[in-house]
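For this view, one protein chain was removed and the others were kept in their places.
By written order: A and B. Residues from 1 in each chain.
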Amino acid sequence: MDKNPLIAKLNKSVPGAVLESRRFGRSGVTSIWLEAETIAKVAKVLKSDADLKLDWLENLSVVEFENVLVATYFLASSVTKQSLILRISAVPDSLMSRVYLPSTRAIWPMAEPMEKEAEELFGVSFHLGPILRESELKSNLLPENWVGFPLRKGYVFPKEVYGLPHSRAEKKDLQKKVVPR
Amino acid sequence: MKSRNRDSYDSDLTLWEIGPYHGSLPAPMRMSLSLDGEIIASCKVETGFLHRGLEKTCELHPWQAVISYADHLDPEVAVFGELAVCLAVEEIGDIEIPPRAKSIRIILCELSRISAHLTFIVRMAKAVGSETIIHYVLRDREKILDLFELLTGARFSLNFLRFGGVNADVTDGFIERVLEVCEMIRIRMREYNDLFTFNQGFLNRTSCLAVISPELIRTCGITGPNSRAAGNPFDIRKNAAYLGYDELDFEVPVGRGEGGSIGDVHDRFLLRLREITQSMEILKQIAEAVPIGNYINPNIEKGYVVPAGEAYSRIESSRGLLGCHVVSDGKSNPSRIQFRPPTLANLMAVSYLVPGIRIEDLPVVLSSLDLGIAEADR
Partner (left out) sequence: MMGSFYLSTVGRVLNWARSRSLWYVSTGTGCCADEVLDCMGSRYDLERFGCLPQVDPRQADLLIVCGMVSYKAAPHLKSLYDTMLSPKYVLAVGACANCGGPFSPEFSYSVVGGVDQVIPVDVYVPGCPPRPEAIMNGLIALQEKISGQKSAYSEIE
C-alpha cells in the first residue's frame, strides 16, 4: 500500500487518515476509504497539492450498505485531469437517528446542494466548519415537518401527509378533502 | 464573489416572492427577491416542488423498469437519463455493446440535444416576448419528435435503450429522414438568425447580462453549454469519450463574446445554436456509415439481473455533465441509483448571477441558464 505515492503523501500530511485503498468497480479510478473525521483535512491537502489540484467535487453520493451509510466523493481536477474517489462511512443508531460527518463545503463550495440533499433524504448531517457565506440556496425537497429519511432502506411510507391520505384516491369523498394552508 | 452594493441598499428594500407557479419561471420553483426599485439586491432560490422520490422509486423496481424511470429524470431529454443508467450497468456487468447499437444511441442523443436546444430557443423567445419565433421553432421541433416516434413509438418518454443495446432496429428510411431533418434545420437556422439572433432588440436585452466568470464556474462546478459559453472547453464527449464519440470529428464550440463580454446571455444563446450545428455534423457522419449487425447484445436475456458491483458513468447531456452512480448487490432490484444532475450547479449559480440585474431581465437570465428543475429535484 505504501508504494502508492498518493497514499504515502496522505499518511504523511494527515496521519491515520487512510484506512484502505481499492479500485472503484471495474474502472481504473482509485477509491480511498478514510477515517470519517479527517475528510476535511484530507480535502484541503488534495485541493492544494500541486500534482493533484482536485478542485472539483463532481458528485457526492450517499449509499446504504447493510445499515452503514457511506458517503462517496467523486473528485476531479480542472487543471491536471486527475480523478479520485474518497469514501467515508458512519453507522446510525436507529432508523430515525441522524449521523454526523464533517462538511467539505469550505473547500469545495459546490458540495452545498448535495450535502443538503443527503441531510434531508438520508439523515447524514454534514456539520459546518467555517462558514464562507450565508447559504442562499434553500433546497428542501420534502415538505416541512417530514418524519423519517426516505432513502434509507427500512423507511416506511407515510400513511397521511398534510391531511391527505397517501394512497390512490377513493372517488366517493373527493370534494370533502381540503388542504390546510 | 459578493453581490453588488448589497449593503448600501439595506435601508429601503422591497421583498418580493415569486412562485412556485408563475409564468416567468421556467418550472415550479420559488424565488424570494429583495428589490431596490428595479434592481434586484439579493435572491433566494427554493426548489423541491417537483421532488418525486425518483431514486427510491428506482430501488423498488426490477432492473428493467429502471430504464423507464430514468426517462422521467429529465422528461424533455429522456434519452440521456436512460443512457447514463445503461452505461453504468454495462460497466458493472461488463456487457459489450454492438457497434450498430452505439450508432443508434448516438443518433438518439444528438437528436435529443437538438430538440433540447430548440426548446431553449423557445424559452428565450418567451422570456423576451418574441411570439413569432416560438411558433417557427415549435414547428421544426415537431419534425424531430416525429423521428422519435418513428424509431421508438413515443414522443417524450422513449424507454428505448436496453442493457447491451437498444430495443429495436431502425426502420427502413429512418436514416434518410434524419438527414432530411438535419438539412431542413440547417436552412431554418438562417431564418432564426435573421428573425431573432441578430435582432437589435434581442441584442440589447441580452448582451453583457449576467456574465458567468471562470471563477464562478469553479465555485459552483458548472458544466455544459453554460460553462462552455464562458470559455471553458470542457465536454465529456471529448475529455472522457463514451459510445465511440472519440472516433467522430466534431468541434466543441466555446463562447467568443460577440455580445460584448464572454459568458453573457447572448453567448449562451449563440453557443447553443453552434451546438445544434455540431450535432448535425455528428448525425451526418453517423448516418453515412451505420454498421451492420446486432442492435442488442444477444447474450443479454430478458430478465437480466445485474451482478454485484458498482459503477459511475458520466455523459454529456444537453445541460451539462450527467453522472449516474449505480450500486448493485446482485438482487433483482438495484441497491442504489444516484444521479448527478447538471442543473444543481446551475441553480447554485442563480443566486450569484441575479443580484444587480433589473427585474425585467430575471426571466431572460433564468431561461438562459436552461434550468431543468425536474432533474434537480428528482
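Here, a contact is a pair of C-beta atoms (placed from the backbone, for glycine too) under 8 Å apart; a residue touches a chain by one contact, two chains touch by 3 or more.
Since we're looking at a predicted model, the values are computed, not measured.
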Chains shown that the absent chain touches, full complex: A, B
Listed residues A:Ala8, A:Val68 or A:Leu164, member touching the removed chain: A:Leu164
Positions on chain A contacted by the hidden chain, ascending: 140-143, 150, 155, 157-158, 161-162, 164-169, 174-175, 177-181
Residue ranges of chain B at the interface with the undisplayed chain: 20-24, 27-28, 48-54, 56-57, 60-61, 68-69, 72, 74-76, 78, 119, 122, 134-136, 138-139, 141-142, 145, 155-157, 374
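Methods note: only the chains that are shown with their structure count from here on.
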In the complex, chain A residues that touch chain B: 24-27, 55-59, 61-65, 72, 74, 78, 81, 85, 108-110, 112-114, 121, 136-142, 150-151, 155
Footprint of chain A on chain B - complex, ascending: 42-48, 51, 53, 55-56, 91-92, 94, 218-221, 232, 234, 239, 309-312, 314, 321, 323, 325, 327, 335-336, 338, 340, 344-345, 347-348, 351, 377-378
